[in-house]
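Note that this complex is displayed minus one protein chain, with the remaining chains in position.
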Amino acid sequence: MEFNFLTVIDLLGTFSFAVSGAFAAMEKKLDPFGVIILAFIPSIGGGSIRDILIGDLPVAWLSNNGTIGVILFAAVATLLFASKLKKMERVLTIFDALGLGLFTMVGIEKGLMWGYPPGICISLGVITGCFGGVIRDVVLNNVPYLFRKEIYASAAIVGGIVFFLLKSTSLSIELINILCILLIFSIRMMSLMFRWKLPMREVKGER
Amino acid sequence: MEFNFLTVIDLLGTFSFAVSGAFAAMEKKLDPFGVIILAFIPSIGGGSIRDILIGDLPVAWLSNNGTIGVILFAAVATLLFASKLKKMERVLTIFDALGLGLFTMVGIEKGLMWGYPPGICISLGVITGCFGGVIRDVVLNNVPYLFRKEIYASAAIVGGIVFFLLKSTSLSIELINILCILLIFSIRMMSLMFRWKLPMREVKGER
Partner (left out) sequence: MEFNFLTVIDLLGTFSFAVSGAFAAMEKKLDPFGVIILAFIPSIGGGSIRDILIGDLPVAWLSNNGTIGVILFAAVATLLFASKLKKMERVLTIFDALGLGLFTMVGIEKGLMWGYPPGICISLGVITGCFGGVIRDVVLNNVPYLFRKEIYASAAIVGGIVFFLLKSTSLSIELINILCILLIFSIRMMSLMFRWKLPMREVKGER
């Protein structure tokens, strides 16, 4: 049951990031094959880096037809429907925020399965949630969302901390996962809507 | 015999991409050590990503003096002869296209050796053929060939599909390899000469 639940989260995250990659590719006017490749990069990038770092090789998606099918479906659906959309950038941002929440939880659960302590689990969650998008943005020569002014990685870290706080309660693990996904998604979306920023220390070049 | 044939393709691809990297470095006016490092990046980048993803570690080139020797030779030869060349960009493009064809086949054959199905083999071919060049372009702050308007990854994918179609015929595997390498190289070069592009869906920001 837990396995199935995590698989669902994983596939939803894969779909969200695949759509985000396909959108980003279409914004840059790549051809259909380029759109498909860009659908793959964020959906398998963060998880691949995580699995490489912990040594869980070969990476799972190479032999997971479900993952590959979801990515291809997302790419084709985006190719068909994107031209009907009014606000490309906004849709991209929503799917990216959804993927961030879903994949952060997948990364944390994987860390727990491998017996890592909470701090490392949260780091693996951040890597899974954030770094596929970073690769997507770097190869397309965009400034990564991770390094723009609004809250991004911080949402994943807060979600991870809340996960471990709730884990000591009697709530079911599925419910905790859903709450933390919604929390990460909400923080990210509200930071964009209300232009939330964390305080930055002022840096003086000279004085 | 088949092993030797694949080794020859691999070394030719290594040489082609090493020259492409050395050229790209010289265009950016890097010093000789920088040219050598940039010769390594595309020649071992794509294959390293492939081997990391499938878990075939340590990567082969670390203990393959042939590969390292070919890369060093290509870097030194480029350093010596490049200043005699009229059209740097064009030569870079030709060697890059050669490497694309050769390494796509190397990646497909490696996928077959590891027992992966055709779709994954083609993906591994694309990764081997394209991603070394992507890293080369990203670290030099160029827009990757993969994401420019002309046909690139699509040539590798078409070559991969033709490979599996021909594999069910009675043609020898060496001949099929050579045909597909020429096919990928030709598609790529002709797309540059005749400015072929795949159709892209028009995306409207507003309407």
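Going by the order they are written in, the chains are A and B; count residues from 1 in each one.
The definition used in the following text is that contacts are C-beta pairs under 8 Å (C-beta built on N, C-alpha and C of every residue); 3 or more make two chains touch, one makes a residue touch a chain.
Just so you know, these numbers come straight off a predicted model, no measurement behind them.
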| item | value |
| --- | --- |
| Residue of B:A77, B:V139, B:I173 or B:M189 in touch with the missing chain, whole complex considered | B:V139 |
| Interface residues of chain A (partner: the chain not displayed) | 52-55, 57, 116, 119-120, 126, 130, 134, 138, 143-144, 146-147, 149, 151-154, 157, 197-207 |
| Where the missing chain touches chain B, by residue | 26-34, 37, 48, 52, 57-59, 62-63, 68, 79, 82-83, 86-88, 138-141 |
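Definition applied: only the chains that are shown with their structure count from here on.
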| item | value |
| --- | --- |
| Between chain B and chain A, distance of the C-alpha-averaged centres to the nearest whole Å | 29 |
